[in-house]
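The complex appears here minus one protein chain, its other protein chains still in place.
So, chain A:
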Amino acid sequence: MTFLTPTRRLFLGGALSTAGAALFAPPRARAQDAVALQLSWLHSVQFGGSYIAQDKGYWRDAGLEVSLLPGGPNAPVEPPVVAGTALVGISAADYTAAAVNQGAPFRIIGVAMQKNPFAIASLPANPVNSPADLVGKKLGMALANTPVLEALCTVNGVDIDQIEVVPTQYDAAPLVQGQVDCLLCWATDLPVAMEIQGVESVTMLLADHGYAVHSQTYIATEDSLANRRDQLVALMRGEVMGWQDYHADPEEAAALTVDMFPDAGLDLATQKLQAERQVPLMFSELTETEGFGWFTDETVAANVETLRLLGKPVSSDLWDRSILEEVHG
């Protein structure tokens, strides 16, 4: 146990040398503001653009020290943003609308997923290619998503009572086991997982059938918009730059994700496939002309209408483009 004796000296020495390094390090151009970005799920290439921004120093160069907080099954995005632990959170327009209806002071300041990733996944032998195909099927879904199904049925004139809803956990097993005929899930994860496992599937994107809800939206509080504008602009500028790089090379983003989070248990092939699948959801003609994250009065109006069907009425004031205008301007 002799190696334990000099700990105090070692500790003191360590502390002193750290202090020395801090004293004699070349002064930075600007003091680094520490802020946090609350992600909506565990680390994965879903947030690839943010990792690029971190890795290439896009935030550091703008004087921002950003920590990326992972989400999880019991880590909703809204509380840390309301509490101020996170400056910006990654949410979706429907979740944000629900929170705003409960009194949260949020604004949507950017939209990463122009097309909503919700999809109906089914097996080729018994496919669901259009909403009408859902009639008479057993649909596995998390019950929290019931409003999504209701909105899809209303928009497409499908009688929801003719669909047998089976509450499932968020995994593909019930579909491959034959407990259900189809699943309500994100096009970018369970179908990807099935393909990696060698199970072929059919996906029907809800966004192609009138379900217009912005996803992976950036939310901030009204207070931050009023008082921390510089930080918001710097954070969003880094995001935009990171996601532009991502668009240029999604595979590279997948490789970076796997490298950055060795403890997350990520599989490179899965990440690459997911990276590729989310490109058409995030980048469109609109982002091509206006830049990443953009939204227009028309896309907002379509969202307001879908959200009304979802039972989450909001006004178009929920969206605030001023930060993006500064970033892209």
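We take it that a residue touches a chain if its C-beta (ideal position, glycine included) is under 8 Å from a C-beta of that chain, and two chains touch if they have at least 3 such contacts; residues count from 1.
In this section, contacts and distances are computed from a predicted model.
A.B. asks: One chain of this complex is not shown here; going by its UniProt record, which of these names is it: "Lysophospholipase L1-like esterase", "assimilatory sulfite reductase (ferredoxin)", "ABC-2 type transport system ATP-binding protein" or "ABC transporter permease subunit"?
C.D. replies: According to UniProt, the chain not displayed is called "ABC transporter permease subunit".
A.B. asks: Pick out which of A:Glu65, A:Glu200, A:Glu222 or A:Asp267 touches the chain that's been left out of the picture.
C.D. replies: Of all options in A:Glu65, A:Glu200, A:Glu222 or A:Asp267, contact with the hidden chain holds for A:Asp267.
A.B. asks: Looking beyond the chains shown, say which of A:Gly57, A:Pro167, A:Pro280 or A:Pro313 touches the absent one.
C.D. replies: Of the listed residues, the one touching the omitted chain is A:Pro167.
A.B. asks: List the chain A residues touching the unshown chain?
C.D. replies: Chain A touches the missing chain through residues 36, 42-43, 67, 69-76, 78-80, 82-83, 85, 95, 98-99, 101-104, 142-144, 146, 165-167, 169-173, 176-179, 189-190, 193-194, 196-197, 199, 261-267, 270.
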